[in-house]
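And then chain A:
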Amino acid sequence: MFDWRWDFAFEILPRLLQATLNTLAAAGIGYGIAVVLGLVFALAQRTPSRFVTLVVRECVEFIRSTPLVLQIFFVFFVAPQFGIRLSPWVAGMIAIGLHYSAYLSEVYRGGIEAVPKGQWEACTALNLSTTKTYFRVIIPQALPPSLAGMGNYLVGIFKDTPMLSVIGVAELMQAANAIGGANYRYLEPYTMVGIIFLAISLPAAGLIKVFEAWVHKKLGMN
Partner candidate 1 sequence: MEDMSQYPTELSGPDVPMVRFMNVTKRYGALTVLDSLHLDVSEGEMVTVIGPSGSGKTTVLRMLMTLETINGGVIYLDGKPLTHMEKNGVLVPADAKYLRRARSSIGMCFQHFNLFPHMTALQNCMEGPVQVLGLPKAEARERSEELLSMVGMTDKKDQHPSRLSGGQQQRVAIARALAMRPKVMLFDEVTSALDPEVIGEVTGVIRKLVAEHNLTMLMVTHQMGFARDISDRVCFFFDGKIEEQGAPESLFGNPQCERTQQFLSAVKAAD
Partner candidate 2 sequence: MQPILQLYEYWNDIHMSYLDFLSEQGPRFIDGTIMTATQFFLSAILAIMCALTAGLMKLSSNRMIKGTALVYIEIFRGTSLLVQLYWIFFVLPLFGLTLDKFYTGFVAVGLNLGAYGAELVRGGIQSVPKGQWEAAYAISMSPAKRMYRIILPQALLNMLPPWGNLMIELLKATALVSLISVTDLMFEAKQINGSTFLSAQAFGTALIIYYIFARLVVTPFMRWLERVMARKMGRA
């Protein structure tokens, strides 16, 4: 039925593991960008200016409703036309960071909206500035309900890194493609890539649940 060659599998394993590190780095950096940018988007939708709120809202919807792989191509090919030369890595990070910041902004919005109205009123009564209100009162309370969503998207970003292979980023999928193309054997590379993904994403999902429970306990919330 199939002739799995263990010798070939072990031969390519080091290269795949090396590429996995690249993948993890890409996911980590992309996630870092998304976490910060997402907060910016979320807060930008709460400004008193209706125009800003509307524009940001539409941008977030646009990014969320269109394919990531298309956005990657867009950033990579269009940037040079405005005079900005981007390496595949940087273009990929920007695209993924932007895409997931849109998702995370929705998660944050939900978390912020879940904070009881009385908290805002207490801040007004104590005359706290907007910045202090957000960073010392609201956001710390918005965080626990947001953690589930944030965790899911961390695993999601990791699973989306193969899309970077289409612009030549040297991550796991691209390595498998290269190996497969060079040796005319796709069985071992693709299967091992699948197993590596499972081996990382399943425990990661489990760890996130554990982390969530720990945070909930630590903050003494339900």
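By our rule, a residue touches a chain if its C-beta (ideal position, glycine included) is under 8 Å from a C-beta of that chain, and two chains touch if they have at least 3 such contacts; residues count from 1.
Inclusion criterion for the candidates: all candidates are chains of the complex that A comes from, given by their letters.
If you're wondering where the values come from, they're calculated on a predicted model, not measured in any experiment.
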Legend entry - For chain A, as assembled in this complex, the candidate in touch from 1 or 2: 2
Legend entry - Residue numbers on chain A that touch candidate 2, as the complex places them: 1-2, 61-62, 64-71, 73-74, 77-78, 81, 159-163, 165-166, 173, 176-177, 180, 186-187, 190-191, 193-194, 197-198, 201-202, 205
